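Right, I'll just put the structure down here and ask away after.
Every protein chain but one is kept in place in this view of the complex.
Going by the order they are written in, the chains are A and B; count residues from 1 in each one.
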Amino acid sequence: MCLAIPVCVEQLVTEESAIVNLDGVRKEISLALVEGIEPGDYVIVHVGYALQKLDPAEAERTLTLFAEMTANSTCNDDPSG
Amino acid sequence: MQTRGKIRSGYSRPLDLKHGRVEMTHGGGGRAMTQLIEQLFLAAFDNKYLRQMNDQACFEVSSGRMVMSTDSHVITPLFFPGGDIGSLSINGTINDVVMSGAKPCYLAASFILEEGLPLADLRRIVESMAKAAQNAGVAIVTGDTKVVEQGSGDGVFITTTGVGILPAGINISGEHARPGDKILLSGTLGDHGIVIMSLRENLSFHTSIQSDTASLHDIVSAMVAAVPEIHVLRDPTRGGVATTLNEIARQSAVGMMLYENKLPIHEQVSAACEFLGFDPLYVANEGKLVAICAPEDAEQLLAVMRSHPLGVNAEIIGEVIEDSHCFVQMETSFGGKRVVDWLSGEQLPRIC
Partner (left out) sequence: MKYIDEFRDGALARNIAANIASEAGPHRAYHLMEFCGGHTHAISRYGIVDLLPANVRMIHGPGCPVCILPVGKIENAVQLAQIPGLILCCYGDVMRVPTVAGMSLLKIKACGADVRMVYSSADAVKIAQENPQQQVVFFAIGFETTTPPTAVAIKQAQILGLTNFSVFCNHVLTPSAIAHILQSPEVRALGLVPLDGFIGPAHVSTVIGCRPYEYFAEEFQKPVVIAGFEPLDVMQAILMLIRQLNQGRAEVENEFIRAVTYEGNVKAQLLVAEVFELRRTFEWRGLGLVPYSALKIKSCYADFDAERRFQIPALTIADNKACECGAILRGVKRPQDCKIFGTVCTPDNPVGSCMVSSEGACAAYYSYGRFRETC
């Protein structure tokens, strides 16, 4: 329901705002709802506000889980299963 | 009283192109209007037809078929990275003519100017038009100017009409797509629309993307020379590639299947679409074309497109299929299928 995207914090503008960069598109957003954000961090942004910092380690862990195979599943290339 | 120097006889004050503004008299048909035409339009568009100062232009035509197209341009802002309303108005109509396979010959340009428009802006626009027309080898041979009261227009509205000559043996039209045909796109989706969006207040985001407005006469000429039996050509503008393909599907009474992972898209356009919740297939383009041809011609056509500066990112993005519902479908990069429907209303940035 809530369109929010993970973006990289490029630089802090004030204590409460930062420039974020998503593949070359830059926008100024508010940090009023988060704390301890540094340039290089990734945050989830919704309607111009950072809502949460993204945890890179957990992101990696999630991708690993996606790649796990169940014991008796067969991965063929037919997506209609 | 002493007068300094001699006043030249026949002196009339020239248009103040630096600080002047469009006034109602400029559309009144009198001296002021003639001055505007001579010092602004004629100065930029100069050619033998306009120099005659008639209300019409007279030119020879070869026998055979002619093509004519018209388009009105109402864009805000008037100036944007990569172009302006002027270059848009010339390229847009030339492209419409060229999509039939015709060689563009002449253009007419009519202006509705809003009282108060700075003449410096108008000159910039007109010079941009002259440059775009010259680049395409097309003369602007006749035109018209009207002025409306302040508040009744968006600075300037431009309508351009173009005529061209269609060589014999060329039959390119929207109803010629056939099941099995391949669908090609000449380059990246959505550049123009995202540039315009980035300039809207309340949405400010910064990108280095430029509008892709360009005249396609040259690339089409090369394509038609290599593959004279091209079935369909169309340049997607408002409503994006999705709208153009839906139009063609309906005209030809066919369906289409696109491949999402083949769609060429600039990463900044992709990112901007993520920010706003837009689907790039529906974002406006300029200076791009969709070509539909028989499957055996596709690779050759692609090679010709890619060897042209305006087609370096060309791709085969899908194929035409049988479908009585005329749906345009897409295999998503994810593996599932979805319909790429007609656009409803205008895409608006969303929070959801």
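In the analysis below, a residue touches a chain if its C-beta (ideal position, glycine included) is under 8 Å from a C-beta of that chain, and two chains touch if they have at least 3 such contacts.
Predicted, not measured: the structure shown is a model, and the values here were computed from it.
Where subunit A meets the omitted chain, the residues involved are 1-6, 8, 22-23, 30, 32-35, 42, 44, 46-49, 51-52, 54-56, 58-59, 61-63, 65-70, 72-77, 79-81.
Listed by residue number, the positions of subunit B touching the unshown chain are 202-203, 261, 267, 270-271, 274, 276, 279, 323, 325, 327, 329, 332-339, 341, 344-345, 348-352.
Quick note on the criterion: only the chains that are shown with their structure count from here on.
If you average the CA atoms of subunit A and of subunit B, the two centres end up 37 Å from each other.
Residues 204-208, 267-268, 270-272, 274-275, 277, 335-336, 350-352 of subunit B touch subunit A in their complex.
Taken together, the subunit A residues at the contact with subunit B in this complex read 1-3, 5, 22-28, 46-47, 79.
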